[in-house]
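Note sheet for the following structure.
Omission of a single protein chain aside, the complex is shown with its protein chains in their original locations.
Order as written gives the chain letters A, B, C, D, E, F, G, H and I; numbering starts at 1 within each chain.
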């Protein structure tokens, strides 16, 4: 099942930069692993913002919750969750 | 260049259904043509809503404008436009 | 899979009341059928409003879309869709 | 009487994790006790968010207030309160 | 049980004024009857607006729903519903 | 003259509880005194929230300002101010 | 007593222009009369908008209500009402 | 040229009160000076709020910027800026 | 003096297209004339929307009002008005 997740990240002013870099590196590895397994289908940056739009393909709402709660950047994020379906106008096999 | 377009459609109560069906059929053909040319990269339905999230890959802002203004359903739509970039964490070649 | 759907209904001023009653009767039958099949798990009225909070338990986002688009009152509704999970603090078997 | 309560939890960045865990454990016990007494009728997690949708069945607005103010996580919560009624379309005995 | 109801009324431009006056007269009689029975405890006008703030004292959420749905002006109203309790600082007996 | 004041209170996480209790006690005494003088006509708690809806009856906007600025909890409050009038449908003498 | 009133006017598309002009002329005369009596203290246009910011000086909330409800353009207006006081920093006698 | 400026002030909880008083005194002197020069035409308090509505009459947008940036309370303020014109219905010479 | 004006246009569904085209042609001529006189300094389309961002350079708020009220599309527009100043970081002579 497909979900659109919009993530926006904000560190408090004065947050330790080395710690931020460490968390971001962990986040990147976490994302790679889920992209390789196929559950994190797409990720795009929003131009000019510390934010992304992602598409997840997961077995259930529970699995989606587990993945998002595990994001190393989760405590610094604002998230929105939108369930998606294959669109009847889509001609692209991997959009479902 | 990549853009995330969120489209939401609403026909006024009492709008002629045959006319609505005709416009939707034209919209579908229009979308197919742009998907085949590669400019309309993805389209997903928002579950439970008459709305979609789409990803366009176009040569310029001008081309994006031309495509969206040409949507047969445009007069019935509310749209948002978000410029995207390839995300440095993406491992997927066709996300750029 | 569980979803929370908030539905709010508004007929335009001057809408034919006999027609409205006919649509509401169809809606009630439609809801009964889905409650009996187990897909429409709960429905509560919001006190003082022409609105309800419902819980659906469906096989997929696609099935949710199909059900909601089939609501006879859909053209008169504003809807929100929130995917839910069983809560780890729940002690009630049928909350999952 | 039925109420829909939406709870969203946020700890400040840097809040002591052991203390947070202690509060969450107290919250869980508090919730279990109220579920067993039948006043906290349902609780569902919002997928991907530190938030829940709950249904309470209480004798009065005063009792609702007393229960919510007693939530160990209350100082970290944003809440909304919506009074509900049995829906005339409901076929489920325990939805009232 | 106490509820704060905020009502705001708007007739569409061009609505028949004689019909509006007839509905308002019915509304006034309806309100008087409920004030006399004690269920509609207070009603104040918002200065400069076609709107009021009211306090209801009803036996249940269901009774509140029944009363509000019966308002002759309901089809022209926007409403908000807030459950209230006696305030521990109140010294006034009839505020509960 | 009548005013509807909505007050919502929030102490920062970690605020000294003994100090909060001291301020609340002062607030209660302040409220009692104004209720006894008749200027603070009604106060109701919003169920489940640290918030109230109050009705003031004061000689002028200036007196209202003086009273609200004197609230011991004012630095922790968000307030809204709505001027009210007697409603022509009111049958209750003390609603003006 | 002083009040700040923000008025914004919108005629529906297609509204009869001669009728609109007639209403605006009545509005202007109504405003002049209240300015001469001293109750409508100031009126300024918002540049580029069909809207104004006005200051009223009236004996009571009731008088304010009566004046605003009597505005010939009222059915086409959106209004906000803010009670004001003389500011302690003001050096201008007629600002109170 | 005329501008409507809405200013709302908020000191963080725990801000040093002597320092706040010192800034307020400087603000008052600054306001007096600009009122005497005629650039700060009106200032009214919003009843019950730490906020004001002011009218400025300045030679240019640049001068407005200079004045507002110089407000001693600026770092604690939220501001809105609305350009005004003389209203054709105004009968008061000093409203332009 | 500089102003940023954001204009968004919406014709009602079913509005006569020939009439709309006639108004748009008049609008274009009106805009050209003001660009040539130097008062309408810049106009850019918002990609994908029937909307523009414009910069005006006018002698006064009154002149701005006169220009905007004269827009042939004004009855179909939503506008926002923001006064601008030359930015001290600008190196471009014609940005003031």
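By definition in this document, a contact is a pair of C-beta atoms (placed from the backbone, for glycine too) under 8 Å apart; a residue touches a chain by one contact, two chains touch by 3 or more.
The model shown is predicted, which means the values in this text are computed figures rather than measured ones.
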Residue among B:7, B:23 or B:64 that touches the chain left out of view: B:64
Chain A residues that touch the omitted chain in the full complex: 11, 13, 45-50
For chain H, the residues touching the chain missing from this view: 3, 5, 12, 15, 61-62, 64-65, 68-69, 75-76, 79, 81
Chain I residues that touch the omitted chain in the full complex: 2, 4, 27-28, 31-32, 35-36, 41-48, 52-53, 55, 82-92, 95
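Following the convention adopted for this analysis, only the chains that are shown with their structure count from here on.
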Reference interface A-D: repeating pair among C-D, A-B or D-F with over half of contacts shared: D-F
Rounded Å distance between chain C and chain H, as computed from the means of their C-alpha atoms: 51
In chain B, residues with contacts to at least two other chains: 45-48
